[in-house]
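With one protein chain removed, the remaining protein chains of the complex are shown where they sit.
The block that comes next holds chain A.
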Amino acid sequence: MAPPILEMRGITKRFPGVLALSDVTLSVERGAIHAICGENGAGKSTLMKVLSGVYPYGSYDGEIVFEGQPVAFSNIRESEAAGVVIIHQELALIPELSIAENIFLGNETSKRGVISWDEANHRAIELMARVGLRENPLTAVKHLGIGKQQLVEIAKALSKEVRLLILDEPTAALNDDDSSHLLDLLKGLQGKGITSIMISHKLNEIERVADAITIIRDGRTIETLDVGSGDVDEDRIIRGMVGRDLEHRFPEHEPSIGDVLFEISDWTVMHPQDHGRVVIRDAGLSVRRGEIVGIAGLMGAGRTELARSIFGRSYGSRTQGTMRLDGREVQLTSVTAAIKAGIAYVSEDRKGLGLNLLDDIKTSVSAAALDKLRRGLTVDEREEVVVAERYRRSFNIKAPTVTAGVGKLSGGNQQKVVLSKWMYTEPRLLILDEPTRGIDVGAKFEIYGIIQSLAREGKGVLVISSELPELLGLCDRIYTLAEGVITHEFDREEATQESLMRHMTTDAR
């Protein structure tokens, strides 16, 4: 058997007060696709930062052997020179620059400092062909969808003569089509001798492409599974990640559904800038008390746009149609009005729209309902602490006190803070847009439990998700959305991944 391309032995990395990695071992076969799984905060990203020189040699203990040679990278330049390239979860592309400019950024082909654009564009076309990206290399990256941007990142990696490609959550922001294309591409690169390490939460994808899976928990290597051996499935991986059996990935739930709480009909929304472009056409949907209703749709189908148009018309222009809350017709033309009427919207973009990362937990929790804490001129800060503390306990937010900054919490805990914020507004209808994106399995389970308990209290819940198993496990009813049109309505029993997908991909117009 050929020696592994990469061996990391006894890697230990300390931060003041925290042992982030403890004696981690990782061995990657040449030409393999090697997945790394673990809950958020388990140490996956830290391990990859050690490998790629983000944390320089000397700041960790242990040994890294790459291509048979011990290596000591002191920065990313050195690791890239050796052929180790990392693609981070947040893409590092410059939106205003062209595809070619982005591919060669920091690595420009130049003669005495003068860039030869003909040569660069020519090489860019070659590289783009290798990743299956058919675009003009002069196109600005901002005009590409996120899936194609990911391909640009990989082309950029290829331009650096990559031998070991590290992808951190490569498909987190991609829809199923783009994800599938990306995974095929990884397989293709594998055929050309490029080894990949892939960090992912999406277990079905890992199962599909990975040759080996290393599971990390609490900064330690738990095990490495050989996918070829045949007895590896999602439950097996989850068991390793959480260190316990998850009998059910969704908590038990007995729905008790009441009258219609919320209803829209003939809901049509135009694009905010381009007033002639229809984004949502004649949509109609309803949510009953105590009901969890799902919206399934591919990226670009208008899921978020629909949700935000409901939430005080915070998206779109020339919105038409009727909205009824408790049978009464309402006109909610601002976010403030929507909140007052009892609608809450938990955004898919937690850091962009959900939280002020400079805040601590208590000010984040009170942010959407500060008026409830107003006593005369001032904000009642004592009451605020008690309110936040209550949510910290009941939602199990892992932070020492409610004065902890939200910027340093893990994704799952941040999401719980956002949920707390909206709970405190006492909503009747809660719209959750990708409530578990980028959240580890354990926290997902907790968040599902929270969603179900809200429904039990008689609230209406509208869930948007890209993960069909999540919708199927959680919802009482599911609408499919395609190209801004609601194409079908399913009861829990009749929906399957296949039937949903069929209605998500119909030509609706």
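Definition applied: contacts are C-beta pairs under 8 Å (C-beta built on N, C-alpha and C of every residue); 3 or more make two chains touch, one makes a residue touch a chain; residues count from 1.
Definition applied: contacts and distances are computed from a predicted model.
Write down which listed name, "Xylose transport system permease protein XylH", "Cytochrome c-type biogenesis protein CcmE", "Lipoprotein" or "Heme exporter protein C", is the UniProt protein name of the chain that is not shown.
Per the UniProt record, that chain is "Xylose transport system permease protein XylH".
Among A:S74, A:N107 or A:T401, single out the residue that touches the unshown chain.
A:T401
Which listed residue, A:K49, A:R123 or A:H503, touches the chain dropped from view?
Of the candidates A:K49, A:R123 or A:H503, A:K49 is in touch with the missing chain.
Out of A:I146, A:M299 or A:L357, which residue would touch the omitted chain in the full complex?
Touches the omitted chain: A:L357.
In the full complex, which residues of chain A touch the absent chain?
Against the missing chain, chain A presents residues 13, 15-18, 20-21, 40-41, 43, 45-46, 49, 218-219, 311-312, 314, 334-336, 338-339, 345, 347, 352-359, 363, 367-368, 370-372, 374, 377-379, 381-382, 385-386, 389-391, 393-395, 398-404, 408-410, 413, 420-421, 423-424, 426, 428, 453-454, 457, 459.
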